[in-house]
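For this depiction, one protein chain was excluded, whereas all remaining protein chains were kept in their positions.
Let's turn to chain A:
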Amino acid sequence: MALLEIENLNVTFNTRHGKVTALDSVSMHVNAGETLGVVGESGCGKSITALSVMGLIPMPPGRIAGGEIRLNGENLVTASDARMRQLRGAEVAMIFQEPMTSLNPVFTVGDQIAEAIMLHQNVSADRAFKDAVALLDRVGIPSPDSRARNYPHQLSGGMRQRVMIAMAVSCRPKVLIADEPTTALDVTVQAQIFDLLNEIQRDFGAAIIMITHDMGAISEMADRVAVMYAGRVIEEARADDVLDTPQHPYARGLISCIPALGKDDTELREIPGVVPPLHMLGAGCAFADRCDYAQERCRREKPALVNHGHHPAACHAVEEGRI
């Protein structure tokens, strides 16, 4: 049994365009000590997947319409609010995209980390603050004693993200969700954060779900990858398989459209068009309008995520051997 299993998760939102399906039968799992990369363009549902696991989908307008999220066999979808509060932070923790806006500006970072520790462990405020300082040291913040007494605005972007990581790992969660943890950061700082996350995984044995739109980040961080498009998982496999032999035309496009270092194409392969809005999804494959291989069947029938020889991909063209 995997540590965290998401099975046929359906999430809908009520919008002014009516009810839209943000997640459509999403299934994925992550084992202890493993990093699962979830990759896709904005609006593909990768953050909604993360928020569902954390029990942070705003309801209403959101609703988990079906499916299960099992942590060690316990279904989080049906768990009570009180139980979710116990689990959140202690068993599953999340690192958000924007370290500037997810830290409280009027408390020192040491106090904020200590608060997370005191919520879940029965320790004194003094003890918790000392633990917070130790954590800041662990995530590589120089002179952690004085930094713990700083407010978020006194820290650089990279240091704020380190504080977020320290807070997230403060109770040694089994699952750590990192939602685009480095998008607001410079490449050198991004590299430091990647290295830190990998180190923390080695030390704590946590499972990491890494949400990103960057295939380069996937390559450096992930053991397995789930590629999402318009609320569905369209390909899932070991990172090497997806990066070396992508099956779904969207996954192929995502990889070949990166202007990579050491790649001398005169023209980048582009994926034409844009992601369709969720309220305008038809009966067929959501990628059909942007796909070179789309045929009549693709517009009529949603492809299922099935292994067609290499690894699971949701594509009729792959199934029929047309690619």
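Operating definition for what follows: a contact is a pair of C-beta atoms (placed from the backbone, for glycine too) under 8 Å apart; a residue touches a chain by one contact, two chains touch by 3 or more; residues count from 1.
Note that contacts and distances are computed from a predicted model.
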| item | value |
| --- | --- |
| Protein name, per the UniProt record, of whichever chain is missing from view ("ATP-binding cassette domain-containing protein", "Putative sarcosine oxidase subunit alpha", "Sulfate transport system permease protein CysT" or "FMN reductase") | "ATP-binding cassette domain-containing protein" |
| Sole residue of A:Asp24, A:Glu91, A:Asp131 or A:Glu220 that reaches the chain not shown, by the stated touch rule | A:Glu220 |
| Per the touch definition above, residue among A:Gly45, A:Gly89, A:Gly253 or A:Pro312 touching the missing chain | A:Gly253 |
| Touching residue (missing chain; options A:Glu7, A:Glu41, A:Asp137 or A:Asp289) | A:Glu41 |
| Where the unshown chain meets chain A, residue by residue | 35, 41-42, 140, 142, 156-159, 186-192, 194-195, 198, 213-217, 219-223, 238-240, 243, 253-255, 257-262, 265-272, 274 |
